[in-house]
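For this view, one protein chain was removed and the others were kept in their places.
The block that comes next holds chain A.
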Amino acid sequence: MTDLSLQGLSKRFGDVAAVDDVSLEIPDGSFVCLLGPSGCGKTTLLRLLAGLETPSAGRLLVAGEDVTETPAHARRFGMVFQSLALFPHLTVAENVAYPLSIRGRPKAECRARAEELLALVQLEGMGGRRIHQLSGGQRQRVAIARGLAIAPRLFLLDEPLSALDANLREHMQVELRQLQQRLGVTTVVVTHDQKEALTMADIVIVMDQGRVQQVGPPMEVYRDPANAFVAGFIGTSNLLPCELGEGEIAVSGHRIALDPADRVKARPGAAMLSVRPEDVRIAEDGLPGRVSFVRDLGESVQVMIDHGDREITALYAPGARPEVAVGQEVGLSFAPGGRVVLPA
């Protein structure tokens, strides 16, 4: 199928660079999540891929073929829009078969293919219905089926699950991922939901301010963030300013020896320590702090500790709940290997 190559892709609106010099290689058949806060340029990047925006600079190659100048309708891509953009004047089957009928395929073929696709998204026998007769989840499936109708070279989805309620969204994440694996179609999904990205993606691309901050498999991005932005955006991270020295760091004057398994990405001097909540341990001594809140969620226990003007979160399994009370003075230590020292 298709490997995707972005070479210095940029899009400027006036003085603002919505997408700023993005270069990426995406292997064939991968499931890619473009992840970032709103306004980070992820939707603009998706629209550049789709051909709905013309890049200010850079090139886009699909399977070695330069499609930068190819208009959207000649790219043979599939797309699911945030609003779904289903056609209310057509039936479900006509919506799904639209990419085929617009290419002048015979009616019988359109009908057969629509049935096949509707079966794929578990909507057998719904072809004759109108869009307004469907529930939110069913509309979602129709939009996905329509996007896949011509076996697209590239499947693009813009916040496809954002309109669904939480339960259905999690269900559809799994379903979408399984469907993509079955079909092997290279897929790019825009999302601001990091949990969604971690559930579905082979490759997560974290964006901020039009630039790619980090590219990698979800667990790598989670475990080994490239900078403080990624550490803060993916999952929850405790970020503490620190001073990096030889084999040790100092957090507000408190020295902590580094382990070989810890990742150091900063130069000696001012840096930022990132620790996941599950790597924070409450002990007798260590970094001083005061317990400010204990949140028992059943599946886990969160303990908030004030350290100066920073709040540090520690996460425990329910069985390992520490014996602490709000207001208690405690010491904090960080599990070896869980410490990431990032540039400040």
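Everything below uses one rule, namely that a residue touches a chain if its C-beta (ideal position, glycine included) is under 8 Å from a C-beta of that chain, and two chains touch if they have at least 3 such contacts; residues count from 1.
We take it that contacts and distances are computed from a predicted model.
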item	value
Protein name as given in UniProt for the chain not displayed, "Hydrogenase expression/formation protein HypE", "RNA polymerase sigma-70 factor", "ABC transporter permease" or "FeS assembly protein SufB"	"ABC transporter permease"
Of A:Gly14, A:Pro88 or A:Gly319, the one touching the omitted chain in the full complex	A:Pro88
Identified contact with the non-displayed chain, of A:Tyr98, A:Phe233, A:Tyr316 or A:Phe334	A:Tyr98
Sites on chain A contacted by the missing partner chain, in the whole complex	50-52, 71-79, 81-83, 85, 87-90, 94, 98-99, 102-103, 146, 149-150, 156
